[in-house]
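A single protein chain has been omitted; all remaining protein chains appear in their positions.
What follows is subunit A.
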Amino acid sequence: MNFFRITLTRSAIGLPRRTTDVLKSLGLKKRMGTVFHPVSQDIAGKIMRVKELVEVREIHLERKPDPGYYVEKRSTAEFLEQRGQ
């Protein structure tokens, strides 16, 4: 699943009320705040309303928490794996 990484780089102070409301609905409150949203048409439309104020990147990987364990391997296999990377 792909995500938009949206950062508010310009504040909406002094801009029309609806601009602020769009930012609020995206979850952006302060400048340099970052939010993640799945790539979808409604999020794209919201970004288009505030395109002058934000910086957008597409994130391909789903963020996963650290599993808290690791699987032991033979040292040869581990070495070759690291070499391959």
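Here is the rule we go by: contacts are C-beta pairs under 8 Å (C-beta built on N, C-alpha and C of every residue); 3 or more make two chains touch, one makes a residue touch a chain; residues count from 1.
Everything that follows uses one rule, which is that contacts and distances are computed from a predicted model.
Missing chain, UniProt protein name: "Large ribosomal subunit protein mL60", from among "Trm112p-like protein", "Ribosome biogenesis regulatory protein", "Gamma-secretase subunit PEN-2" or "Large ribosomal subunit protein mL60". For subunit A, the list of residues touching the undisplayed chain reads 2, 4, 10, 12, 14-15, 39-41, 44-45, 47-49, 51-58.
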